[in-house]
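For this view, one protein chain was removed and the others were kept in their places.
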Amino acid sequence: TNIHLVTPVITEGIRSLDDVTPLEKYGIKITHHLLETGPASIESEIDEALSVPGTIKKCIEAEAAGADAIVIDCMGDPGMKPAREAVSIPVLGPMETSAHLAAMLGQKFSIVTVLDSVVPMLNNLVKIYGVESKLASIRVIDMPVLEIENNIGKTQDQLSAASIAAVREDGASAIIFGCTGFLGCADAISGALAREGLSVPVIDPVPATILQAAAIVQAGLTHSKITYGYPRRKDLKGYDLPLTYSD
Amino acid sequence: TNIHLVTPVITEGIRSLDDVTPLEKYGIKITHHLLETGPASIESEIDEALSVPGTIKKCIEAEAAGADAIVIDCMGDPGMKPAREAVSIPVLGPMETSAHLAAMLGQKFSIVTVLDSVVPMLNNLVKIYGVESKLASIRVIDMPVLEIENNIGKTQDQLSAASIAAVREDGASAIIFGCTGFLGCADAISGALAREGLSVPVIDPVPATILQAAAIVQAGLTHSKITYGYPRRKDLKGYDLPLTYSD
Amino acid sequence: TNIHLVTPVITEGIRSLDDVTPLEKYGIKITHHLLETGPASIESEIDEALSVPGTIKKCIEAEAAGADAIVIDCMGDPGMKPAREAVSIPVLGPMETSAHLAAMLGQKFSIVTVLDSVVPMLNNLVKIYGVESKLASIRVIDMPVLEIENNIGKTQDQLSAASIAAVREDGASAIIFGCTGFLGCADAISGALAREGLSVPVIDPVPATILQAAAIVQAGLTHSKITYGYPRRKDLKGYDLPLTYSD
Amino acid sequence: TNIHLVTPVITEGIRSLDDVTPLEKYGIKITHHLLETGPASIESEIDEALSVPGTIKKCIEAEAAGADAIVIDCMGDPGMKPAREAVSIPVLGPMETSAHLAAMLGQKFSIVTVLDSVVPMLNNLVKIYGVESKLASIRVIDMPVLEIENNIGKTQDQLSAASIAAVREDGASAIIFGCTGFLGCADAISGALAREGLSVPVIDPVPATILQAAAIVQAGLTHSKITYGYPRRKDLKGYDLPLTYSD
Amino acid sequence: TNIHLVTPVITEGIRSLDDVTPLEKYGIKITHHLLETGPASIESEIDEALSVPGTIKKCIEAEAAGADAIVIDCMGDPGMKPAREAVSIPVLGPMETSAHLAAMLGQKFSIVTVLDSVVPMLNNLVKIYGVESKLASIRVIDMPVLEIENNIGKTQDQLSAASIAAVREDGASAIIFGCTGFLGCADAISGALAREGLSVPVIDPVPATILQAAAIVQAGLTHSKITYGYPRRKDLKGYDLPLTYSD
Partner (left out) sequence: TNIHLVTPVITEGIRSLDDVTPLEKYGIKITHHLLETGPASIESEIDEALSVPGTIKKCIEAEAAGADAIVIDCMGDPGMKPAREAVSIPVLGPMETSAHLAAMLGQKFSIVTVLDSVVPMLNNLVKIYGVESKLASIRVIDMPVLEIENNIGKTQDQLSAASIAAVREDGASAIIFGCTGFLGCADAISGALAREGLSVPVIDPVPATILQAAAIVQAGLTHSKITYGYPRRKDLKGYDLPLTYSD
C-alpha cells in the first residue's frame, strides 16, 4: 500500500522519511513532499490558509503518481477537504484521524499542542468532525513549531507535564499530540505518564494516520463523493492546478 | 462609517456598488474590490480555498486605505478568520452575521442556496458559529452562481418555492439567502411568502452584513485579538502579503 | 431611525437619556420610558415576571407613538418574546443581542453580572438563544443592581477582576456585561484587560443593542410573525392592554 | 399528602376537582384555585406572561394554607420558576414533569398540542429542561383551548391521528399531551394507538404530575434554594404579593 | 402498590427491607431479592455485565409473583433495558430516575459516588438518558461498595465534603448519591450542606425511585413496548429464563 505524505510547509529538513521508516515492516511504502509555495510552519489561520493551495497541488500530483492514499502532515488538516474534492483516493488529516481514534480508545481525550494561537482552530476542527463531546481539553506548551527540534528535551518535559495535568485535572483518558512536529515523542510521554501510574494511550498523529490510511485503502474505502464532489469548471487566476472537473 | 466590500472572485461585473447604494442614506460609505487571484465563483471547497489568499490581501489593503470595517461578499465567509488575524478592524462574513441575525429573529432558520456542493461547507460553518440548534434546513435550487444573473426570474421562482417549503415542511421561521449572488431578491421572496400567508424575515446577506458592520464599528467593537492574534513572523513562498506580526 | 428604550423597572433616575446620547451622532433618535407597574430592579425570576406586563404595555405604546424599534433595558430580556407578539416593529433584548454579537467576535464569551440569583436565568436564556456552545462562563461580582451607582469604583474594580479571570481561567475571548446597570463601564474594563495584555471586546449591552436595532430596521427586517404571531382575542382580567389580535 | 392545583386562567368551569378525584384513592388530597387576574386561556407568550403574577400569588397562598406541594395546570409551566423562589414546598409544572417522565419511558417522545402558536414556547421549555435530545416532534391539532370541551370527539380523533403519525413518521415511542385541557383523553388515545398495534405510553400531564408531586413530597425533597432562592426585598408597584425575602 | 426491589448482587445482608420500611406509610408494599448468580458488588463494567442475566431473571419472577413495578438497586441500572423487554410492568433504574428528578429540582446536579472505575459508566448513562446538559460533575470518595457499611462515619464525612465541593466548585444545585449503598445518608449530607448555608436537595436513589415507581403505576403508565418490545424466540445456551416472546 502506497501512502504519500504531504508536509504542508516549505521548510527543508523539517520532515524526513526516516521518521516513518518503521511502518515499512507492515507493507506500507511511503513517499513524501514538502510544498513549493506556502509558509515555513503552521501556527495561525493565515499560515493554514496559505498552505492550502500548495497542498491541493501536491495531492493531485500524488494521485497521478500512483499513491493509494494521502496523509497531510499538520494537525490543522490544511487542505484536507478541498483535496478530497480534487482526488478520489483517500486524503486523511491527522487531526480528524487522531480525534476519532482517541474517541475510540478512552472516555475523553486531550490535545497537547504548541501555541495558544492554534487552539481555536483545533477546537473548531473537533466540532466539525463531530467528536466535541469527547474532548476534555486542549493544553499548550508555548513552543513554536520550528523550535521543537532544537529543544527536544524541554519539549518532552513540557508535553509530559501537560499530559499528566490533562489526565489529572481535565479528565482525559487519552492524549493526542496537537502538532505533527512532536513525531517520535510518544514513548517518552507514555513513559512519563506510566511513572505517575497513568496508563493512557498517547497518539503520535503521523504514524497513526498513515496506518489508518492503509487500513482504509485495504478496506476498499475512500471519502464520499457526495460530500466531496469534483468541482465545476471555471476561470481561475493565479493558480495552476490540473483539476478534474465534475462536468 | 467606511465599509469595504471584498467580493472574493475574479469575475468582472458580478458586483457593482449600485447594489448597495441604498445604504448610503444611513451614513455608510462603501468601497469595493474584486480579487486579482482566485476563482470565478465559489461553489466548492477548492474554490473557497483558492479565494482566501487574495481575500486576505484585499483586507490588509482596505485597512491601510482607511476602512472602518470589511465585509466579505460570499456565504462561505472565505478568509474571514485569517483576515481577522491580519487586521484589527472588524471583518464580517455574511454567513456568520446572517446566521446570528436569523437566530435572533425567529425560532429556526433555513438557508436557501445554489448547489448541493456548498451544503456541507455551509453546514460546517453553522456548527463552528455555534448556532446549529437554530438551523432548520439548507435547501438548494440547483443554479450555478454565474447563471443567476441571466436567469433571475427562474432564480426568484425557485428561491420562493424553496423558502415556502422550508417554512411549511422544515419548520423555518426565517430565511437566509445562501449565496450573495441573490442580492436584491429579498422583496420578491418576501412577497411570495406573504402571498402564502407566511410572514417571515428574508435576510439578504450583503446589505444586512454591511449594516451590522457599521453598527459594530459605532459600538466601538472589533473581533477578539485573543482568538485572532497577529501571526508570528516566518518565511513565506509564493505570496506577497504586507503582514503585521505579533513579534 | 427612532429607537425606544424601555427600562423595565419603576426606579426613577436609574436611567437617563444622557447615557445613550453619544449614539445620536449616528442618526439614531432615542426615546425612553420606565414602567408604571413592576419591581424596583430585576434580580430574580419573580422580579423578571413582575416586570413583563408593564413592559408589554410600554412596547405597544412605543409602536403606536412611531418608534421604529424597541430595546428592553435589562439582561433578563423581560417581556421580549410576548412584546414581539404584541407589535410588529423589532423588539430586541440586550442579552440575546449581546450573546450573538459576542459569539461573532471571539471563540467563547463570558458574562460578568451582579448576583448569583440571576445566573440560572441568564444561563437558560443563552440555551434558548442557541449559543450555549459559545459560553465560557458566567461570573458574579455580588453587587445588587441598585447599589452599583453608589459604588461605581468598587463595581469597576470587581468587573475588571472578574473579566480578567474569565479570560485567563475560563477561556473567554469576549466579555458581556450581564447587567445593563453597568452601562458606561466598558472603557474602564477594556483598559484593565489591556493593561494585562488581554485584547478582548467588552460589550456594553445597551448601546450595542440600540445600534443593532437600528441596523435591523435599516435592513428592512423584523422578527418572524410565524414565531411571534399576534395573540388570539380572549377575556383578560387585571390588565389593560390595547392588544392587536390575530383574528 | 396535600397537593394544590393552580389552574392559571380565569375561566370558571374549565377545571373541576372531579377531573382528579381518582387520585384520592392513593391518599392524595387535592385543593384547587383559578386565578383572579390573568387570561381566559394560554395560547401565546402574552397569555403566559399575564398568567404569571396571579399564579405566583396563588402559590404563596397555597403554601400558607398548608399544601405539601403545588401543581400548575398548564403545559407552558407559567410561573413555575418564580413561584419556586416564592415558596419552599415543591412547585411542579406538567411540561417539565411529563418531559422527564416520557424520557424515562421510551427512546423519544412527541408532544401533541393545540395550536402552532404554542410550539416555540414548548420547544424552548424542553431545551431549558435539558431533554431536547429525547424530543421527536411537536404536533398540532389546530384546536383552541376553550373549544376542546365542546369538540371532545373531534379533539380525540385528531389527537389520535397526531399521535399515530408521531410514532410512525417522527419516531416517537411515548406521547405527551401538550395541553392540560386534554385531561381525561389518555385512554381514548392509547386505545387508538393500540388498534394500530402501537403500544406506547400516553401521558395525561395533570394526574401524572400530581402523582409525581406526591412522590417528591414523600421522598422528603423539594427544589433547590440555590437555584430558586427567596428574592431580595425591594419596591414593587401594581402587585400585592406577600413575599418572603432572602434578607 | 407492590414494588419489588432487586438488589443485583449476591452479597447476603447488603440490603434489608428495613432500609425502606418508612415508605410503607404511603401505601407501598415492598418485596426484595438478591441475585443467585452475579458479583458481590458492582464497581466495573464487568461486574455490571455479570449482574444482568440474574437481574433479568428476578424481574421476570417478580412480575409473575404480582409486583406492580420493579426497582433495580444499583446506580449502574444493570439490566434495566433488557428487563423492560422481558416484562410489561414498569422497571426503574435509580440512576435514570434520580437524574431526571434532580434535573427537575435544580439547574445542575452532581453525582457523588464510590470509585473512579464507575465514572465512565455513570457518565455514559447520563448521556443515554438525555440529561447530560444538566450534569455538573461526578465526584468520587474512593470507597469500595462493600466497605461503606463498616466505615459509615468516614463515608458520610467524605460524601459531605464531596457534595459541598460539587456545589461550590462545580456549580451543582442538587446532589445524587452515585451508589445505592449510601442509602440512609441523605439527612447527614443535607445537614452538612445546610451548615455551610447550602440549601440543596440530596437524592437518596432507592427510596426516591420506589416512590416514583409507585407514582408511575398509579398514573397507569409503563415503559414503551415500541422501545422495549418482547424479544424474538430463539435458541439460548447457558441461561434458563422463562421469557415471553414477541411471536
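Per-chain numbering from 1; labels A, B, C, D and E assigned in written order.
What we mean here is this: a contact is a pair of C-beta atoms (placed from the backbone, for glycine too) under 8 Å apart; a residue touches a chain by one contact, two chains touch by 3 or more.
Please read these numbers as outputs of a predicted model, since none were measured by experiment.
Sort through E:52, E:131, E:148 or E:172 and give me the one touching the missing partner chain.
E:52
Can you say which of A:162, A:192 or A:208 touches the chain missing from this structure?
Only one of A:162, A:192 or A:208 touches the chain omitted from view, namely A:208.
In the complete assembly, which of E:117, E:133 or E:158 touches the absent chain?
Considering the complete complex, E:117 is the one touching the chain left out.
List the residues of chain E that touch the chain left out of this view.
Residues 10-11, 35-41, 43-50, 52-54, 56, 79, 81-82, 84-86, 116-117, 120-121, 124, 127-128, 144, 146, 226-229, 231-232, 234-239, 241, 243, 246 of chain E touch the chain absent from view.
State which residues belonging to chain A touch the missing partner chain.
Output for chain A: 1, 23, 26-27, 92, 96-97, 100-101, 103-107, 129-134, 167, 173-174, 186, 198-201, 203-204, 207-208, 211-212, 214-216, 218-228.
Going forward, only the chains that are shown with their structure count from here on.
Which chain is the middle one, judged by CA centres?
Closest to the centre of all protein C-alpha atoms: chain C.
Between chain B and chain E, what is the gap in Å from one C-alpha centre to the other?
The answer is 52 Å.
Centroid from C-alpha atoms only, then distance chain B to chain D, rounded to Å. What do you get?
Comparing mean C-alpha positions, chain D is 43 Å from chain B.
Would you kindly tell me how far, in whole Å, the mean C-alpha position of chain E lies from that of chain D?
27
Please set out, as single numbers or ranges, the residues of chain C touching at least two other chains.
107, 120, 127, 132-133, 173, 226-228
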